[in-house]
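First the structure, then my questions, so here it is.
A single protein chain has been omitted from the complex, and every remaining protein chain is retained in its original position.
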Amino acid sequence: MTDTTMTTNAAMTETRMEDRILPDKTIGQVHVEHPRMTARAVDVHYGTKKAIDSVTLDIGERQVISFIGPSGCGKSTFLRCLNRMNDTIDICKVSGLIAIDEQDIYDPSIDVVSLRARVGMVFQKPNPFPKSIYDNIAYGPRIHGLANNKVELDQIVEMSLRRAGLWEEVKDRLDQPGTGLSGGQQQRLCIARAVAVSPEVILMDEPCSALDPIATAKVEELIHELRAEYTIVIVTHSMQQAARVSDRTAYFHLGKLVEVGETKQIFTNPVHELTQDYITGRFG
Amino acid sequence: MSMSSLALIVLVIGAGYFYLAQRAVLLLRSTGQHRLHSLPHYYGYWAAAVAVLPALLLLLILSIADDIVFKIMVRDFYPPDQQNLDSVSEAIVLAKIMNVVKGIQFGSPDAWVIAAGEAWIQWTETSRQLISVIVIGVSLLGGLFAYRKVSPEFRSRNAVERIILWVLGLSSTVAILTTIGIVLSVLFESIRFFKLVPPTEFIFGLTWNPQFEGAERAGSGQMGLATYGMVPLFVGTLLISVVALTVAVPVGLFAAIYLAEYANNTVRGVVKPLLEILAGVPTVVYGFFAALTVAPLVRGAGESIGLTVASESAMAAGLVMGVMIIPFVSSLSDDVINAVPQSLRDAAYGLGSTKSETVRQVILPAALPGIVAAVILAVSRAIGETMIVVMAAGLAANLSFNPLDAVTTVTSQIVTILVGDQEFESAKTLAAFALALMLIIITLGLNFFALQIVKKYREQYD
Partner (left out) sequence: MTNLTAGALSPKEAIDRVAATLRRRRSAEFRFRFWGQAAIGLALGFLVLLFGAIFSNGIPGLFQHYVVLDVELNKQRLDPQGDMSVNSLYAGDAEALIREGLLAALDNPTGRSNTRAARGIISSGSAQRLVDFVYANPDLMGQTVPVKFALDDDIDSFLRGFIDRNTPEADRRINDTVIQFVDKLMASERVSYEVSDYLFFGSASRDAEMAGIRGAFIGSILTLFICVLISFPLGVATAVYLEEIAPKNRFTEIIEININNLAAVPSVVFGIMGLAVFIVLFGMPRSIPLVGGIVLALMTLPTIIISSRAAIRSVPPSIRDAALGVGASKMQTIFHHVIPLAMPGMLTGTIIGMAQALGETAPLLMIGMVAFIVDVPGGVMDPGTVLPVQIFMWADFAERMFVQKTSAAIIVLLAFLIVMNASAIWLRKKLERRW
């Protein structure tokens, strides 16, 4: 294919995308029976730019919900609203209602510290502290006063590492730096670190994008196991991953939540054209 | 002819050759038979550069060298009994001769001194003429040589670029020459000092009492009352530095943390430049401030709670020096705090750390090597700082660890000894060079140490 045809094609895709109309209302079932977190008409502004436009969504208890969509669609921004990580950005303004167990998380009486203890987060790049493996896991329990003594702390560390499937690999070198682990191990360490504070919800922002396929498989397996106890929200670029790990899937486009539904339904029978195009790989 | 008018003449010659060479190739080109290798002006630059650069370099070297040569030549005038003078007496003799040269009359100098002075004047005259002839000659001949080489095939651009390359390369050696100049000037005088005063006495001696009086004059071999033990000076320096760092490190570090982690953009935009103003204030202003405002304040405060405070206390100088170093510490700390990856902050906040927990338990440990390096650099700054201590710390070489006492420092002794007319050969003057040597060794050592730490630290996050 020559350069000219390529550009024409790209231009065509673009015009076709422009033709698509974003729905006024999210398509599909935004509500669930047992919501752990609820978002109602959430807008997010970066300065004057609107990054999230009136998103309403329930996140069900002990479910995995994945957010998919093209780059810059706002899925990560929305995720970071759920434990107020956006607070660290001065120009970011959130309006609308986000609640956990029917409690508004942006209410001034809510301490962001206790919120984040309930809603943990795992990031795109593994980010272990430059401390020992043990101290990485123990950090959260220590600052939150979760363990009354050394024995309890040891137990929490072991439990968290076991849950992250890392215990057998690292139990003999807990005192070595967490930065010395492989990428996949580091990411599981970060998940273990999040688990150690006994959160109710775990947010994962593209947790596998920096990992190789084998490490990705391990993390996905882990997510699968964690579902039994935690509510998990995962942002991912990989549709296969979304299909593999999640119960529900939400498709974001240009700051809007276009469509949400059972994962199977979204991937086999998407309603909106944009969703369809994205799923089938026309753009992304 | 004066040096500047000579240089001007050389430049005019260069401009002339530029014109000639360029015109020559333009003429050749206009015949239409030749293709020039380079653009015409490169031929001009080539000729001008060859005419100017060697001549100017020669001019510089010759005008520096002539005095040195005269100093050797003038020895022929010394009477037989003064042929083998030591360097001290020679300096005195030279000073007498120079007075004759400058036409200053001090009493009635010996006849041979006058003769030497007159000869010196004569030499200066001759050398001026000689230098003029040589420099102009070199310039003209060089230009001619270059001009003769000009032909359409001549790769003048490459030649000019090679010259530029050399000029750039030579410029970069100035840094090395400066270092060599510093090391040699300090080292030679220090070695002479250590011939008069044993290094062990200098480094471990507990009394600093330099005297200018005749008895301990270098060469006479008698030390008289003068003692050159540098310990009190270094203790004084350290005492003031410790006071300074006690102010600067906590204030600078906390300010950096607050600005990096807490303050919003508006506050940061206002406070940062204000702190940088502190760094831009000349040290002499700090010195004046210390002597005029802070020293009386410290004294008043001390006496109001019943302490005896010297009017030139280490405390006052140290406090002001600390203020001066605050922006230094805060900007270096700011750099290392910002170098801590955002992902670590995210990790800590994501787990529910408060800001202070994140700072204390994640950011500071991660930034610690950089902060240590910043503190070491601040120590090196404090030790090398001169004007504040000269103006506010006084000259009493007390061996004291009490910040309310008056102490003196290495730098203020150097300044006191070397300011004004010094007799270049006395042990006291030489002592200043030995102190400077110690100062260089310590500050460069600290700097090296800090850079090593920073290097290690960088590797950690690269």
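The chains carry the letters A and B, assigned in the order they are written, with residues numbered from 1 in each.
Following the convention adopted for this analysis, contacts are C-beta pairs under 8 Å (C-beta built on N, C-alpha and C of every residue); 3 or more make two chains touch, one makes a residue touch a chain.
Owing to the predicted nature of the structure, the values given are computational and were not obtained by experimental measurement.
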* **Chain not shown: contacting residue from B:56, B:240 or B:291** => B:291
* To do: Just name the one of B:359, B:393 or B:407 that touches the chain not displayed here.
  => B:359
* To do: Check the options A:117, A:138, A:260 or A:274 and report the residue that touches the missing chain.
  => A:117
* Asked: Of the listed residues B:30, B:108 or B:171, which contacts the missing chain in the full complex?
  -> B:171
* Structure fact -> Considering the complete complex, of B:240, B:298, B:414 or B:453, the missing chain is touched by B:414
* **Missing-chain contacts mapped onto subunit A** => 111, 113-114, 117-118, 143-146, 152, 154-156, 158-159, 162-163, 197-200, 225
* Asked: Residues on subunit B that touch the omitted chain in the whole complex?
  -> 64, 67-68, 157-158, 160-161, 164-165, 167-169, 171-176, 178-179, 181-182, 185-186, 188-189, 250-255, 257-259, 262, 271, 274-275, 277-278, 280-289, 291-293, 323, 326-327, 330, 352, 354-357, 359-360, 377, 380, 383-387, 390-391, 411, 414-415, 418-420, 424, 432-433, 436, 439-440, 443-444, 446-447, 451
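As a convention for this text, only the chains that are shown with their structure count from here on.
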* **subunit A and subunit B, separation of their C-alpha mean positions in angstrom** => 57
* Enumerate the contact residues on subunit B facing subunit A in the complex. => 264-265, 341, 343-354, 357, 361-362, 365-366, 460
* Structure fact -> In the complex, subunit A touches subunit B at residues 83, 85, 88, 90, 112-117, 120-123, 125, 127-131, 139-140, 143-144, 190, 193-194, 197, 203
